[in-house]
Each structure stands twice: as structure tokens, then as C-alpha cells.
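All protein chains but one are shown at their positions in the complex.
Naming follows writing order (A, B and C), and every chain is counted from residue 1.
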């Protein structure tokens, strides 16, 4: 594989940026984009249905540069809300159902980044759990 | 299944609306939402990768009300553009790659709606191919 | 303006489709797409901020074919939740905050379509309020 394009891209960054900082930036871009992509997809609250959707998403986001692995989980609330009882009663992927683990390797830096709903903050928290 | 919610929803519509017109409206909503949901997902231009992504999408959109079947195809251009030769060279689902067939049954009306790229219009055309 | 492209598009539709049905389909596509586009935008819960965002959205969607007018309102819940008290405490446009009125004229058919949160259904209801 040619590394010309990577060098070209590198030229746009501030000179003082470290490889670790670049890895953190990449992780942020990927989580931000992934999160906005998967929200609002419909689902049936059955294991086989959720697995098929998750697998499609994982296959997709694994195609991106620097991604070693990605594990996207859709976790509907266990309140029976999505047991279909009428026509409009199916699930939609909402922010509080999303649980993501993303493993990147950016030029030798290994990084594990996550999206997890933080009920204390009422917010989908994105964070870097490990970096080496 | 309770049909209360459907009756409730019906009450919001103009009295002169026919069941066929409602079916057409439903088809439009679903195509509009589906199209905007699947754009910009990354993919590797390999058959197995595309199939996994397509299956996930199909499983998802089959969960929606009135949907009998849905067939979403991602058709990358056959120009070798997405053969990975450098880090940034992966595919992104673009409007001109999307090919969708959606079969609805809305209260007895059967309808086949499609999204197809119309190169003459440079536009992703959405249309109703059959209605009975 | 040339009407060639419209004729071209017409050729894809089932022959039995009426102009009213086409208008309903168009309304559905536009509401489905619009709804998915505006969700998840951040906002400050101040009148001037909401007005600027709404105006930008309205200007955008008025550019589409057949649209006579569109009025998109973001209505945050009046519970003080979005009074900024910490860094993560800003608003995100959620489905239950969206209120849309879309006026279309499709080949002589006038149509008013809406998106309104239906608390009874826990669902953003899309419907056609008037068609003439």
C-alpha cells in the first residue's frame, strides 16, 4: 500500500502534534461519526434481529482506516416497552441504547475508546479507556 | 394486537384521504428516512462485507409498521476505485450506490416502492412501481 | 424551466397512480428526510438561538421541489432541563421536540403535512392535515 496519501494528510496538521494526540483525534472522529450514523435505525426487540443489525454495523465500521476492531451493541431497556403490542410499537435506536467499543491502532499507538450511556449525566459519554 | 393506536393516528388525517393515498404517504416516509439513514456508512468493496451490511439494514427496516419486505443493495461503481490501495481508500455509501425495493401492505393496499439512481437526472429517484 | 426531467421521472411510476397519490408520496419523502436531518443538532435553550437554527432549517428545506412553505419549530420541554448548569447540559434536538408544518403544491394539488409528537403513542406522528 502506498503511504503517499498519509504523508499528504500529515502535512495539514500542526507540527507539534504527537502520534498519541493524532490517535486520540482519530478516535474522536470515528466515535462521533459512528454514533450519528447508527441512531434512529428501527429494530425488533429479538435477539436474532439485534445481532443481524449489530453485525452489519460492525462490518461497516471495521472498513475504516486504523480500526482494529469494533463492537457495537444495541441494548434496549428491559422494561418490555419494545414487545410489539401495536403497529407503532417497535424500537428505534436511541442514544441511551448504544454501547460501543472501538479498538484503533494508529502508527503503533493502541487505543480503546468507548461510548456508554452515563445515567448520572443523562449523556452518551465518549471516552478513551486505554492508550499505550 | 390492539388497533387503538392506529385509530388514534387515523384521526389526525384529512377526512378525504383514501387508503391508497395513505399507503403512498407511508411509502414516502419510509424511503425518505431509510435513504438518509444508510448514506455515509463505510464499506469494504468485497462481496461478503457488502452482504453483511445489507443484511443488517434489511433486518432493521423490516421491523417497521406495514413493511412486508425490503431489499437494500449497495452497488459500488465498477471502476476499481474502492480497491484498497492506501489508508483513506475505502468506500462510503453514496447516493448513487443505493438501490432499494420496499414492499408495503397498508390496510390491504399492496405497494412496491423503489430508490434508484437516475443518471439522466443526476438524482436518486424514489418512485412507486406498483400499487394494487 | 424545462419540464423534461419531470416527465422522465413520471415514466417510472405505476400507470394507475393519481396526482393526489403522487402528492402524498412526495409529502412522505420530504417529512421522512427532513425529520432525520434535523435530529441531534445541539442548541442553547434561548429564544434567539432557537430562532436562528429554525430559520436555517426552513431556508434549507424550502429549496426542495414542490415546497411552498415549511415551518420547523424546535420546542424544548419547559422543565428547566436545558438551563445550562454544567458543561454537558445543553440541548440536543430530540424527536419529541420537533413540530413541522410543510405546505406542498404538486401539480395543482395543495397539501399540508405535519410532524407532531403524539404523547399518547410515544411517537412522532407524521400526517396529512389537508389536501385539496
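Keep in mind that, in the parts below, contacts are C-beta pairs under 8 Å (C-beta built on N, C-alpha and C of every residue); 3 or more make two chains touch, one makes a residue touch a chain.
All values derive from a computational prediction rather than experimental measurement.
Contact between chain A and the absent chain runs through residues 5, 8-9, 12-14, 16-17, 20-22, 24-37, 113-114, 116, 118, 120-121, 123, 125-131.
Although one chain is not shown, part of chain B still touches it, namely residues 36, 39-40, 88, 92, 95, 121, 123. Mapped onto chain C, the interface with the missing chain covers residues 1-6, 9, 33, 37, 40-44, 49, 52-57, 59-66, 84-91.
Throughout what follows, only the chains that are shown with their structure count from here on.
In terms of their C-alpha centroids, the spacing between chain A and chain C amounts to 28 Å. For the pair chain B and chain C, the distance between C-alpha centroids works out to 19 Å.
Our note on geometry: chain A versus chain B, Cα centroid distance of 23 Å, whole angstroms. Residues of chain C in contact with two or more other chains: 36, 121, 123.
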